[in-house]
Structures are given as structure tokens and as C-alpha cells.
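For this view, one protein chain was removed and the others were kept in their places.
As written, the chains take the letters A and B, and residue 1 is the first residue of each chain.
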Amino acid sequence: MSTDRVHADHVHEHPTWKQYKWVALWLFIITVAEVWAYYIPALVNSKAFVPSILLMMVVKFTIVVMFYMHLKYDHHLFRKLFTGPLTIAGITLVAFLFLFGKL
Amino acid sequence: MATAAAAGAHEAHEHAHYTTTGLNHRKIAMWAFIGSECMLFGSLISTYLVYKGRSVVGPFPHEAWTSPTGQVFKPILNIPVTSASTFVLLMSSLFMVLALAAVENKGKPGYEGLLGSSKFWLAATAAAGATFLGFQAYEFTSFVHEGLTIKTNLFGSSFFTLTGFHGTHVAVGVLWLMTMLFIDMKRGLQPKDAINIDIMALYWHFVDVVWIIIFALVYLIK
Partner (left out) sequence: MASHAIPTHASAASPSSEQTGLWSWLTTVDHKRIGILYLYTALFYLLVGGLEALLIRTQLAKPNLHVVSAETYNQLFTMHGTTMVFLVVMPLSAAFFNYLIPLQIGARDVAFPRLNAFSYWVYALGGLFITLPIFFGLAPNGGWFGYAPLSGPTYGGGFNMDFWVLGLQILGISSLAAAFNFITTIINLRAPGMTLMRMPMFTWMSFVVQFLIVLAFPVITAALFFLQFDRFFGTQFYEVSAGGDPLLWQHLFWVFGHPEVYILILPAFGLVSEVLPTHSRKPLFGYNVMAYSGIMIGFLGFGVWAHHMFAVGMGPVADSIFSVATMLIGIPTGVKIFNWIATMYGGSLRFPTSMKFAIGLIAMFTIGGISGVMHSSPPSDLQQTDTYFVVAHFHYVLYGGAIMGIFAGIYHYFPKITGRFMSEKIGSWHFWLNFIGLNLTFFPMHFSGMLGMPRRIYTYDAGQGWDLFNLMSTTGTYMLMIAGLVFAYNFFSSRQRGAAAGNDPWGAPTLEWSIPSPPPEYNFAQIPEVASRYPMWDLKAPDRTEGIAHSHADAATIADAHAVPVHEETERRSAKELGIPMPFPTIKPFMVALGILILFSGLIVLHAGHFALAMATMLGGAAFMVGSLYAWLTSPLE
């Protein structure tokens, strides 16, 4: 796991403005879509609303974490340090919803 | 907790010292801290969701409510305003990565102009953070005017606590950004300082992703 030392400080090149602006654009578009969906009564009342909001939320979350927080490029150790706790937090949250009759 | 992390976050013990992974101590600690924050916000969000729809009196987030005295309350959440503040926070994350890139690449070709100005991007990030806090202050005061305080009902208690905790994190981030900006103005940040911005950026983006979740779960889903 930790035998692979990173010798230079920046073996992993961080992305640049060229990628970042696309990331920002996508985040913007998805946010617009989220708010838009909120104002379509037919969609809000349908079964698809909650899943689609959740999906968009997850996509935004993933984009920020992968590109802005560099998890896609950085040492795998950081990925483990983040995804482990995130998974436990997620499972606990779902368990709470179940235990309190929200699922 | 934020204090503890910040304390660890600045303690450079590793310069010229051997480390097992070659990674920066503080960056490892910051990721561990973020892992821990997942559980903190996980608990706060769980509580909000568990209590959703269980308040016995209004005002409510998404439904109108008439009090026993005949007073009418609108659904209280203000989606247009919060959408704007969400947009500001998202943009602050862009400014933040650009600040990091500016410090990392100081003096390199392509980073002569605005793109290389770490001062500008740090200031922009801090300003965006402050604007977000301004929106939140506006939201909180207008809620209080409309009759929702932290004491009113379960919704008020859990809503103000959750968003208040998030806002506190933003405020700590703004303070941190301004400290870095101050250092930049005093002596100019160099590529060797990039790790400090990198760690601050991790914190900042994490606060941003927490908002992405809050915005969807609290504001958009009815």
C-alpha cells in the first residue's frame, strides 16, 4: 500500500484552466437543470423527481471530488481515506431513514 | 474540531525529513479530517431528514400553514435566492482551483496574466465565500421575520443547526483564505507554498460538496 513513495512533489499533474472551465460549466448546467426540475409541477409530482434530483446531486458531488479535489489524479491513499468514511456515513444515513420509517 | 484540524494543518514537521509515503503530513491529516467531517454532516443531515414532516406547528419548508390563530404562513424556503447562493459557492470552487494553479505554476508560461495572479483568485474565492454568507444571513433574518426561529419547531431546530454548521465551516474557510491572501500580499506565494493552498482547497471544496447535498436534500426535494 505505501511502498510506492512519491519522490517528486508533483508526479501527478493537476489539471489546468482548460479542464477546470469545463468542470465549472457542467456544474453550472446541472445546477440549472436541478432548479428547473423543481419548477415543473408534473415532474415534481411524478415518481421520477426524487431519483433524478439525487442522481444530479451525486454527479455534481463526484465531479467536484474527482477534479477539483484531484482524487482522480492524486495518491490512491487519499481516495481510501475519503471513500471509506463516506461509505460508512452513507450506510448509516440509509439505516437511519429505515429505522425511522422514512424508507 | 475545525480548530484541531487547522492546528494540525499548519504544522510543517516534514520539511527535509524522511516520510514513508513521500506524501505531505498535513495533506494526509486533512483527508482524515474530511473523512471525519463526512460523519459529522452525515449525522446532521440524517437528523434533518428523520425529522422532516414531524414538526407539530409551522412554518414548514415546502407547505403553507395556517396557525390556530388564523395566521397564514407561506412555504418558507426561498428557492430563487438559494439557487443564486448555490451558484456563487460553486463558482468559488472554480476560483479556488485557479488560485492553486496560479501558485503551483507561478512564473511558468501561460501564467503571466490574470491566470497567474494568485492574489486575484484568492480574493475572488474569499469574496464568493463572503457573498454566500451574506445570502445566508439574509435567508436567516427573513425566516425569523416570517416567524421561524431555531426554537419554533423541529424543522427550525434541525434546519438552522444543519445550515448553521455549514455556514460556520464557510466562515472558517473565508478566514483561512484571507490569512493566505495576507501572506501572499506580504511576501508573495511561491510554488513551494502550493501545498498550503492545496490543503486549504481540499477543505474549501469539501464544504462546497456538503452544500451540493444540502441544496438537493433540503431545498429541492419536497
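The definition used in the following text is that a residue touches a chain if its C-beta (ideal position, glycine included) is under 8 Å from a C-beta of that chain, and two chains touch if they have at least 3 such contacts.
Computed from a predicted structure; not experimentally measured.
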Neighbouring displayed chains - absent chain, whole complex: A, B
Contact with the hidden chain (one of B:A32, B:A130 or B:V144): B:A32
Absent-chain contact - pick from A:V44, A:V59 or A:L77: A:L77
Contact residue for the chain not shown (choose from B:S85, B:N105, B:S118 or B:S158): B:S158
For subunit B, the residues touching the chain missing from this view: 1, 3-8, 10-14, 18-21, 23, 25, 28-29, 32-33, 35-37, 39-40, 42-44, 47, 50-51, 54-57, 150-151, 153-154, 156-158, 161, 165
Absent-chain interface as seen on subunit A, which is shown: 1-3, 5, 7, 77, 84-85, 88, 91-92, 96, 98-100
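Here is the rule we use: only the chains that are shown with their structure count from here on.
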Whole-Å gap between the CA centroids of subunit A and subunit B: 15
Residues on subunit A engaged by subunit B in the complex (per definition of touch): 2, 4-7, 9-10, 14, 16-17, 20-21, 23-24, 27-28, 31, 34-35, 37-38, 44, 49-50, 53-54, 56-57, 60-61, 64-65, 68-69, 75, 77-78, 81-82, 84-86, 88-90, 92-93, 96-97, 100, 102
Sites on subunit B touched by subunit A in the complex: 20-23, 27-28, 31-32, 34-36, 38-39, 41-43, 45-46, 49-50, 52, 79, 83, 86-87, 90-91, 93-94, 96-98, 100-101, 104, 115, 195, 201-202, 205-206, 208-209, 212-213, 215-217, 220-222
